[in-house]
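First up is the structure itself, then whatever we jot down about it.
One chain of protein is taken out of this complex; the other chains stay put.
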Amino acid sequence: MSEQSGEPPRGAGPHEHAHPDAETYLRVAAALVVLTVLEVGVFYVPAFRPVLVPTLLVLSALKFSLVVLFYMHLKMDSPFFSFLFGAPLLLATGVLVALLFLFFGTLTLRGAAGAG
Amino acid sequence: MKRWITTTDHKRIGLLYFWTAFCFFLVGGLEALLIRLQLAQPNGHLVSAETYNQLFTMHGTTMVFLALMPLSASFFNYIVPLQIGARDVAFPRLNAFSYWVFLLGGLLLNASWLVGPLFHAPHWNVAPNGGWFGYANLTERQFSPGPNIDFWLLGLQILGISSLAAGFNFIVTILNMRAPGMKMLRVPAFSWMTLVTQFLVITAFPVITVGLVFLMFDRFFGTHFYVATAGATPLLWQHLFWLFGHPEVYILILPAMGIVSEVLPTFARKPLFGYTVVVFSGVLIGFMGWGVWSHHMFAVGLGPIADSVFAGTTMLIAVPTGVKIFNWIATLWGGDIRGSTALHFAVGFIAMFIIGGLSGVTHASPPADLQQTDTYYVVAHIHYVLFGGTVLGLFAGIYYWWPKMTGRLLSEPLGKWHFWLTFVGMNLAFFPMHLIGLLGMPRRIYTYTPELGVSALNLVSTVGAFLIAVAILVFLVNVLRTRTHGRPAPNDPWGGATLEWSIPSPPPVYNFSVIPTVASRLPRWKTERHEPMRDPPAVPPAPIHVPPGSWWPLIAALGLPVLALAPLTHTLWLAFLGAAILLVGIYRWAFEPFEV
Partner (left out) sequence: MTHAAATHHTSMGLDSRKMAFWAFIGSECLLFSSLISTYLVYKGRSVVGPSPHEILNIPFTSVSTFDLLMSSLMMVLALAAVQRGDMKWGKIWLFATALLGLVFLGGQVIEFTEFVHKGLTLQTNLFGCTFFVLTGTHGAHVTVGVLWLLTLWVRALQGKLGPGQALTVEITGLYWHFVDVVWIVIFTVVYLIQ
């Protein structure tokens, strides 16, 4: 993606409104750290065994969203960028879920071992 | 010469795409003729079984990746910026890069016909031989020890980079470079279909890239992604390939649908019927195209639920396709029709595509498909949609835009000959394949016995193929004649509604002397509410900056085949050399002064 990397300046000046300040960035970082500690914590606490997978997925989705919304500015940037990212992300997730179903799910009516 | 090599002008790049892709089209066509000669009679022995495998693999791969996709790309390049009123694409150098990568990837793939001795093979040809979908685990080193599959997987990875780069470029171009006033629902249908196509490209190509990378690791680094004895399943390849493969068939057809949606209104002198519906059904096809891939895998036994789901989605996707067909027919209905060659091809497209779509629906049903899959019936389907659809659509575009691209009009009488020979030839060549398949002749088999009872049908098919070849010769004669004898084209030989017809043929480097302001979807036509626009003046009122060329896209592109040669020849330093060339190219490109 070199076309993007270093073309001559187009004079895009500072854009105060569009981006959060350092304080928000720090708060988000703190949240990310807390969530990561939670993730690892949950992993080690036996009591969480039965709900481990959903808990971890939720925590990781939260981290994902924080970075994408604040560090990648999707929250305040043009909604069109959210579409450019969101639509393929939706496809990507759909593909992942569909493949899991096809290989393991009852969709095959043949159980986990059968798909091969 | 240097001006062409360093060019970043979308029009020149469009012409480069056109001629390169057309040469590959001829190569793929020669391969097809050899296939048909071999099958003209039972127990044929023109080529060996091994060479036959290489012929059908390279025929499919060439036609899909080196002929039809880049022929569409030639129109994306030449026409889209003109249709949306831009001076160039958003990233002109990235555009040049796409072209060079395509050329080099195509040459690498085809080099496999000639380099056998370098790989200690007993013959010249070590071309890919695993089918255009390269099913694992046949493609594993254990079963395909030669360099054949290596050429295929490396070549396709390189071509993927070209398509991806072009994809980002055209998405941004169409969204961001429109002339003032050209709202999205004023964008011409062809440019719209290009946009949808590019979204399919940027989402589908990463998937096949991953599949190819796995295959590469299996073949070169001893991994087991498709090795059943290690617990893996070759089904993974089939899923990854068809996850890409089905969107890919829409990548091949949507541009042709776009072309037809331009040609019909012009020659019926009527706006496209239900423009918005045509556009949105294109978008819908793009989305739904992601949900049907397993219809290529009914025979592997995914189980009744999966089969039913994919049968359902496949039948559903025929709906927006059918919607478009009705819109095209309604566009012609009651129109003031001029039977130009372009219109002949466009109407031929509709008719042939209907047949192809219908056979598609017949194998959307798993029980029916079990009878059809891997037989010539599927070959008939793909040729009605890809030849009857894409190729006829592309020829409609060629006759329509040739005057714009070259400044001369192709001969109409020769064009009609070209059309009718093609039309009769393709039906002779491909219709019998339905019967051949239903009678039980499998695909990808180098010969058959007389007892199968398909000899006469096969001979007819071969005759049809040669008729198509004659038609292509007529086209080439037409092209050559036109260079010297063709009628010079005015700005607008057809009375077109879109912006490309408002400027000279061929357009000046800067395209528009003044960027037009668009007030209607058919800016050059008189509608109830709008007068036709005034064409831009012949002489620009103010000097126009035109970007200079650049060497670096070509140089960066050169790094890729060098990188690919490293595994092919088992030479490590080539990998470093290739990476170095690529890096130098990219850095120099990024930091050279280049004002768009």
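Note that the chains take the letters A and B in the order they are written out, and that residue 1 is the start of every chain.
Here is the rule we use: contacts are C-beta pairs under 8 Å (C-beta built on N, C-alpha and C of every residue); 3 or more make two chains touch, one makes a residue touch a chain.
Note that this is a predicted model, so its numbers are computed, not measured.
**Q** Pick from B:Leu107, B:Leu175 or B:Ile337: which residue touches the chain that isn't shown?
**A** B:Leu175
**Q** Which residue from B:Phe91, B:Trp132 or B:Phe267 sits in contact with the chain not drawn here?
**A** Hidden-chain contact among the options goes to B:Phe91.
**Q** Touching residues of subunit A against the unshown chain: what are they?
**A** Against the missing chain, subunit A presents residues 1, 3-7, 9-19, 21-22, 25-26, 28-29, 32-33, 36, 39-40, 43, 52-53, 56-57, 59-60, 63-64, 67-68, 70-73, 78, 80-81, 84-85, 87-89, 91-93, 95-96, 99-100, 103-104, 116.
**Q** In the whole complex, what residues of subunit B lie against the chain that is missing from view?
**A** 90-91, 164, 167-169, 171-172, 175-178, 182, 202-207, 209-211, 213-214, 217, 221-225, 229-232, 236, 240, 243, 587
Here is the rule we go by: only the chains that are shown with their structure count from here on.
**Q** Enumerate the contact residues on subunit B facing subunit A in the complex.
**A** Interface residues on the subunit B side: 91, 93-94, 168, 199, 202-203, 207, 228, 233, 235, 239, 243, 290-291, 294, 302-306, 309, 556, 586-587, 589-591, 593-595.
**Q** If you look only at subunit A, which of its residues touch subunit B in the complex?
**A** 1-3, 5-8, 87-88, 91, 94-95, 99, 101-102, 106-110, 114-116
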